[in-house]
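Right, one structure below, let's go through it.
Missing here: one protein chain of the complex. Every other protein chain is in place.
Presenting chain A:
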Amino acid sequence: MSTMVQVVNLTTMPGPDKETDLTERIEAFLSDLKRGGSGTGPLRGSAETARETTALLRRITAQARWSSAGDLMEIIRKEGRRITAAQPSETTVGNMIRRVLKIVREEYARSRGSSEETDQQESLHKLLTSGGLSEENFRQHFATLKANVIEAINELLTELEGTTDNIAMQALEHIHSNEVIMTIGRSRTVEAFLKDAARKRKFHVIVAECAPFCQGHEMATSLSKAGIETTVIADAAIFAVMSRVNKVIIGTQTVLANGGLRAVNGTHTLALAAKHHSTPLIVCAPMFKLSPQFPNEEDTFHKFVSPHEVLPFTEGEILSKVNVHCPVFDYVPPELITLFISNIGGHAPSYIYRLMSELYHPEDHEL
């Protein structure tokens, strides 16, 4: 579990200096992110990261100096750009920042008294009926804005706490007795999902080990401790075993804007095998994993880590003659996915655009 290093400066002047305290916390978070990205388990701790980011943003709102919503959004955007640059593959950070920006916009609109129904997003309707080139510059000052925003961020935090449980609650609808479920690697969400179903149903789970980090082994141990019959298979056996599988349930690192996934390496193979056998592929992904990125954009899509997991340094002779890569993530196109289960219910991949428009404002897509 990633822990946040808190730097406590004991030599501060009497009276806490909020600014330096804030900057120190941000720096600590940044260095933690950079360190955390060393590839020992990409699915590890996204929920943690989301919670920490939100808590940090709440602290920024409370402690930084700002007088209008526009200033606050600028501050959040600036810090947001720094934080996302520290670890671009950790998209939950960017997602939380965008959610908080949307919260600020909403609270501002509410304080101004304009109805929340007015779609802030571009639409044909808005093009036709708006009276002027609407430059909403968020400059008005409202005394209660700070309190409202902090309250809304607290609600967001409560939502984040409950995501895994909300997803697990839906397990009984999807898993039936005597079914064979396949999964890959280790996902906390899927683990909770399966354990919840195991309380009332008896079923069998096949876990693909997901080389080279073999997190599947830990998943299998954990599931069998909960009394579920588990089998571990090598990634190469996925296609061979698929004919006996009823459902495939996986987790993911990110859900992209077109409904595709950025998931652990090996998931695309699993998805293709499932499609070939017409086996439903269910993705358990909480809402904070939904990112407004599209898969074809130029910047860092792939993350590579040290290839010693694939070909250890002890194999000295071969090393000089061979290029070794160890990519961490895979892209799964939306056509291969049957259903997304999130904390707000089940959705088809074609519906993701709608969820995105509810969570984020289009101007925040690029921080």
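Note that contacts are C-beta pairs under 8 Å (C-beta built on N, C-alpha and C of every residue); 3 or more make two chains touch, one makes a residue touch a chain; residues count from 1.
The rule is simple: contacts and distances are computed from a predicted model.
**Student:** The chain that is not shown, which UniProt protein name from "Translation initiation factor eIF2B subunit alpha", "Serine/threonine-protein phosphatase 2A 55 kDa regulatory subunit B", "Cullin family profile domain-containing protein" or "Calcineurin like EF-hand protein 2" does it carry?
**Tutor:** Of the names offered in "Translation initiation factor eIF2B subunit alpha", "Serine/threonine-protein phosphatase 2A 55 kDa regulatory subunit B", "Cullin family profile domain-containing protein" or "Calcineurin like EF-hand protein 2", the one UniProt assigns to the missing chain is "Translation initiation factor eIF2B subunit alpha".
**Student:** Among A:257, A:290, A:305 or A:336, which residue is in touch with the absent chain?
**Tutor:** With A:257, A:290, A:305 or A:336 as choices, the missing chain is touched by A:257.
**Student:** Among the options A:82, A:199, A:302 or A:354, which residue touches the chain absent from this view?
**Tutor:** A:354
**Student:** Touching the hidden chain in the full complex, which residues of chain A are there? Just list them.
**Tutor:** Spelled out for chain A, the touching residues are 119, 122-125, 127-133, 257-259, 294, 296-298, 350-354, 362.
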